[in-house]
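And then chain A:
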Amino acid sequence: MNSIVILLAVTGLGLGALYFLVASGLSLIFGLMRVLNFAHGAFLVLGAYAGYQAGVHLAPSGATTISNGRFTLVLLAALAAGALVGALTEIVLIRPLYRREIDQVLVTVGLALAVGALVLGIAGADPIRFPAPAWTRNVTNIAGASIPNSRFLAIGVAVCVLVLIMVFLRYTRLGLIVRAGVENREMVTALGIDVRRAFTLVFALGGAAAGLGGALTGVFYGSVDPGLGSELLIFAFIVVIIGGLGSIVGSALAAVIVGLLQQFANYYAADGVGDLAVVLLLAVVLLARPAGLLGKAIP
Partner candidate 1 sequence: MPDENVLDDVTETPGNHSTVAGFDRGRVLRALPQLVVVVVLAVLPWCDISTGGILPANLSSPGSLHLLGLCLVFAALALSYDLLFGFTGLLSFGHALFFAAGAYLAEIAMAQFGVSLWAAAVIAVIAGLLLAVLVGAVSLRVGGIAFAMVTLAFAQAGSIIVNQDPGGLTGGELGKSLTFDKVPDALLGVVNTRHVYWVALLLLVVVYLLVTFATRSAPGRIWQAIRENERRVEVLGLSPYPFKLLVFVVGSVLATACGVVYLLLVGSANPSIITPDFTLSLLVMVVLGGSGNRWGAVIGGFLYSYLDQRLPAFAASDAIQSLPTVLRVPLSQPLFILGTLFVLVILFLPGGIVGTLQRARAGGDSRSLLRAALTERQPGREEKQ
Partner candidate 2 sequence: MTATPAELPARAVLQATGLTCTIGGAAIVSDVDLGVQDGELLGVIGPNGAGKTSLLNLLSGLLPATSGAVQLDGQNISGWSPHRRARAGLGRTFQTSSVFGELSVAENVSIAAQAFLGGNLRLWQPATRIRGRSERAGAALELVGLAGRAGIAAGSLSHGDKRKLELAILLAGEPKVMMLDEPMAGVSAEDVPELTELIGRVRRERGATVIMVEHHMDVILQLADRLAVMHHGSLLLCDTPQVVMADATVQEAYLGGAL
């Protein structure tokens, strides 16, 4: 096969993995709680900056790369920061609005505005170099195509996240509780279940996924900036919606489709067609299957 096709296919998969990583938390929260979390982009940014801060404190000053062990700590810091803001968001903002579904979505819009502006105010608009091991900046040669290693990292982590979320949903009661709780919160409490804790946990998980996604975006780009959240958010939305409500596998599938489509369209088609193609895909999929590729219609 042509090396350019390999290059585009593998990097397209990498891009899809990135989209999945930034979308998985959104998909989890949206799928289980039906809250389209507009603050997800803010979670991503906070995760990325937390990772950066951890890296700055861990790395010897002046160094632009860090060891694998420290890098793991960077990812964990991002994960933890995401989980924390997720849980806080649920407790402080979502919880008082349990019966006002639209308001839950709207409050995340306000949060997104406020947090985005706050990060901009504190960190400044300029991109900062994200700490990562040297190997993530190198390439691996596959049949003449130079694939950046960060793509392999993204693909690997994305697969892990996908599997973890699936296992989690299958083997714990949490998924059940939350799905039931969204339908009728009162009735779940009337079965003796503390549904609030379950909701908080879902937000924490979604936030953790976002935090991790933010950090990996930092590795993918090589840098992070406050605008990264809102830019990626729209792709995360598209991926979640195309994939279908409540289907994490659908999100993964959609992420791969969007990533590949964009990569190939950007290479082969005229300038700007790649973007239109993605938007068009969204419209066409929804008109044909309003619940998305793998989504279940809400009964």
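Just so it is clear, a contact is a pair of C-beta atoms (placed from the backbone, for glycine too) under 8 Å apart; a residue touches a chain by one contact, two chains touch by 3 or more; residues count from 1.
How were these picked? Simply put, all candidates are chains of the complex that A comes from, given by their letters.
Just so we're clear, the structure is a prediction, and the values are computed from it rather than from any experiment.
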item	value
Candidate from this complex that touches chain A, chosen among 1 or 2	1
Contacting residues of chain A [partner candidate 1, same complex]	36, 38, 93, 96-97, 99-103, 106-107, 109-118, 120-122, 182-187, 230, 234, 237-238, 241, 245, 272, 275-276, 279-280, 282-283, 286-287, 290-292, 298
